[in-house]
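Note that this complex is displayed minus one protein chain, with the remaining chains in position.
Chains: A, B and C, in written order; residue numbering restarts at 1 for each.
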Amino acid sequence: MTDRGNGSASSPGNQLLRVEGLSKTFYTGGPPWARRRVHALDDVSITVEKGQTLGIVGESGSGKSTLGRCILGLTKPDSGRVVFDGQDIAGLGPRALSSVRRRVQPVFQDPYGSLDPRWTVGRSVRESLDSYRIGTPADRDRRVLDLFDRVGLNPDFASRLPGSLSGGQRQRVGIAAALASEPDLIIADEPVSALDVSVQAQILNLFMDLQNDLGVASVFITHDLGVVEHVSDRIAVLYHGVVVETGDVDQVMRRPTHDYTRTLLAAIPIAAPAPTPEN
Amino acid sequence: MTTASDSVLDFTDVSVAFRSDGPTASAPAVDGVSLSLRRGEIFGIVGESGSGKSTLANTVLGLLPSSATVRGHVRVNDRDVLGLSESDLRALRGDEVAMIFQDASASLDPTWPVGDQIAETIRAHRAIGRRAAREQAIALMTEVGIPDAASRYGDAPHRLSGGMRQRIVIAAALANNPQLLIADEPATALDVTIQAQILQLIDRLRRDHGTTVLLITHDLGVVAQVCDRVGVMYAGRLLEVGTAHELFARPTHPYTRALLAASPNRVARGTRLPVVPAQWSVESLHESEAVAEAEAAQ
Amino acid sequence: MTAQAPLVAATAVSHRPAKRRTSTRLLISGAIVLGVLVLIAIAAPLIAPHDPESVVVDEVLGAPSLAHPFGSDALGRDVLSRVIYGLRTSLAVSISAVLASMIIAVPLGLLAGYFGRWVDTAISRVLDMILVLPAMLLAITFIAILGPGSVVAAIAIAVIYLPILARVMRTSALIVTRNDYVAGARARGSSHFRVLIGHIAPNALGPVIVQASVLAAFALQLEAGLSFLGLGTQPPTPSLGGMLSDGRDVLLQAPWVEIFPGLAIVVAVLCFTLLGEGLRRSFDPEGVAE
Partner (left out) sequence: MTSRLGFVLRRLALTVPVLFVMSIIVFLIIRLVPGDPVRTMLGFRATDENVEQVRHQLGLDQSWLLQYGDFIGGIFRGDLGTDIVSHASLSDLLAQRLPVTFELAGLAMLLAVLIGVPLGVRAATGGKWVKRLTEGFVVFGISIPDFWLGILLVLVFAGTLVILPPSGYVPFADDPAGNIRYMILPVLTLAIGEAAYILRTTRAAVTSVLDRPFVTFLRAKGIRTRRIVAGHALRNAAPAIVTVIGIQVGVLLGGAIIVEQLFALPGVGRLVVTAITQRNYPTVQIGVLAIATTFIMVSLVTDLIVGWLDPRVADGAAT
């Protein structure tokens, strides 16, 4: 079990990801004459250590998904830098960018939209092995079956279509697909929000196992404070595209400095009734 | 058992099965549920997806699709609604019993001004003029906390925020001062901060008007904070009923215990969450359903 | 059993409506009859009882009989044989027009839907210009330039359908591109090309196939209309539209000369319509095709 909780000083040595002054503005849809500017991200800066989990919590419209997509290089920010393992991903050539991309993998929220309905789940997990040409085809098949084991799925599911799997199982396939190219960092955008409590627990356990066994760092994006507290070493609170608070999980959850964090914490319906039934 | 008079809603051995066109007759969505709600209480039904909680709620107003067959008795103020004609049922809906749904923005007609959607409900059950209905609608909008209600009356829904739209939906539902309000996941689609406000609003309106509330949700936290009594449903069956306090302090049924243990914000950080035993977990329920569907589709 | 009003919204519990059965029936019946028609068209020389061109003087305007089930026309030619050959031309023109249109429209639509922004605006604006003129008018103007004939008719119909098919492809590609598995594929190192071929096309082609079958039904009517006006297939090649025009002159004395070619068109169009409706439910759940 890597030690958790103490906010190891983010010495540049083991700093895996550094996001500096990231800003992004979107224009709402509709005809040109009625478009409105929406500031998704406003000068956001965060850091992630190797093998550490940074929880990013924010309500809808806080820009947390946009942040995730910028780190993955799927969305181009208007300004600011995303530095992965010392390299600014914006300035990289195609070959260098692809090698960085291989080490940063996504896990998505919607189990029904994250897997191609026409591809068998085995082929989806194999996709990065094929495109990054890792090992021989035989190696790749073995690796896929090994990944199914690691995420707690029966290997002979590999030949099935996503349609015949439950939400929890599809989420496990999504995680296996992310692990295929042996990433150093996983960007998980609301990975358990679409799941029932009982299934949610299994997937959260899987995330914690991965971090302990593989030393994979992750950025865990969610609106659910209970979930974020459970898996994160450090937490960043996002409100309307601005990081209002960052810190170790205990500090943010027990001694929040920002009013918004406090209102957020106060609003969580804790699954335990108030001491006196008729308060 | 509570005497009939002071109970607003009574389910007696209610079962609901859907006629499936597939080879296998699908398992009943609701399987022999008996439950009665006391006047003025907030009763919460908690359960995961596929537990049948929404199906049960929909039997009260006869909103189930034609492929559903309902057995047992559902009494509202001692009158069994299952045998009611369509016109009697229509008279009941929105007057004696009101129901609100999860996604507020989807519950409002996008082309109608929000105020009219409240006034429409009033005039569907009260013989009053357009102007009087408008006044009452504006009063209701103010009561549910819409600032400057008169000027917002004519706004189309897309001009209001999610929280405001849910308040309009609640105002429309409570327009004719119903005795029973069924709220099917009323705040799940909203952000946590707004969710808390909506739940407090429902609780306040309940106390002010003595309305009995049946709250359907999958969120244990919501049930703990708001409900007087709680029922846990799994695979169409009502496993356990108790006061919120009893249920959370001393859950009797293993599924309830597992569910409580599995919810993240109750367990010490960093430790593994105890996993809901396989035969209880929704996974197994889902898997059999998904696999059956997949085979049929092959 | 509670009395259920017909207006009912499905509740949370999902169960497959009976629609799945009717759609497969539509699909199969449309496909079978279409298959028969195409076979007849291909094997026309073998099946046609008489030579469609042979003028038999003493059988002018002969009523339907065993020898001539569809009767004979003003020149004594066997109407059944001419319908079979006419069907061949009409099907050839319609199907080739729709396929030609798809060959160009599908890639354009894919690129517009997947890349979006200026690629989408450029392609859509150019194609929308074709929509400025009503279909029949555009076809007629085309023929005015290039001269009448079934090949020109096919080209005209192909050009007319280009924006319609491209727009359906674009919308469908747009919907597919929004799925997370597309972003996932990109993150997992697949190039734009591999994503387009591996993920976007297979999932986005459904609605286009539905739209193609609907357009084939219209193409048959458009080709018949052009031939009726003498602008499509030129004599002596038999065409259903041309036969409808000849039939008009002898409408009262020999209505069969007019009725049978018309019925042939209706049956062919019906096949494509049924095929389209049948395909729609399984291939186009979101109703992207028009």
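Just so we're on the same page, a residue touches a chain if its C-beta (ideal position, glycine included) is under 8 Å from a C-beta of that chain, and two chains touch if they have at least 3 such contacts.
All figures in this text were calculated on a predicted structure; none of them were measured in a lab.
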{"item": "Residue among B:R38, B:R90 or B:R237 that touches the chain left out of view", "value": "B:R90"}
{"item": "Omitted-chain contact residue, chosen from C:T24, C:T121 or C:T141", "value": "C:T141"}
{"item": "Residue among B:R38, B:H73 or B:H125 that touches the chain left out of view", "value": "B:H125"}
{"item": "Touching residues (missing chain, whole complex) on chain C", "value": "5-7, 9-10, 129, 132-137, 140-141, 143-146, 217, 220-221, 224-225, 228-231, 244, 247-248, 251-252, 255, 258-259, 262, 265-266, 269-270, 273-274, 287"}
{"item": "Where the missing chain touches chain B, by residue", "value": "61, 63, 90-95, 98-101, 103, 106-112, 120-121, 124-125, 156, 158-159, 169, 172-173, 175"}
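Please note the rule applied: only the chains that are shown with their structure count from here on.
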{"item": "Chain A and chain B, separation of their C-alpha mean positions in angstrom", "value": "32"}
{"item": "Averaged-CA centre spacing for the pair chain C and chain A, given as whole angstrom", "value": "47"}
{"item": "Residue list for chain B, restricted to those that touch at least two other chains", "value": "49, 293"}
{"item": "Multi-partner residues of chain C (each touching 2 or more other chains)", "value": "none"}
{"item": "Complex contacts: residues of chain A adjacent to chain B", "value": "4-5, 59-60, 160-161, 163-169, 196-202, 204-205, 208, 223-227, 229-230, 249, 263-264, 266-274, 277"}
{"item": "Touching residues on chain A, where the partner in the complex is chain C", "value": "69, 72-74, 98, 101-102, 104-106, 108-110, 113-119, 124, 127-128, 131-132, 174, 177, 180-181"}
{"item": "In the complex with chain A, residue positions of chain B that touch it", "value": "48-49, 191-193, 195-196, 199, 218-226, 243-245, 248-249, 258-260, 262-267, 269-270, 272-276, 280-283, 286-287, 290-291, 293-295, 297"}
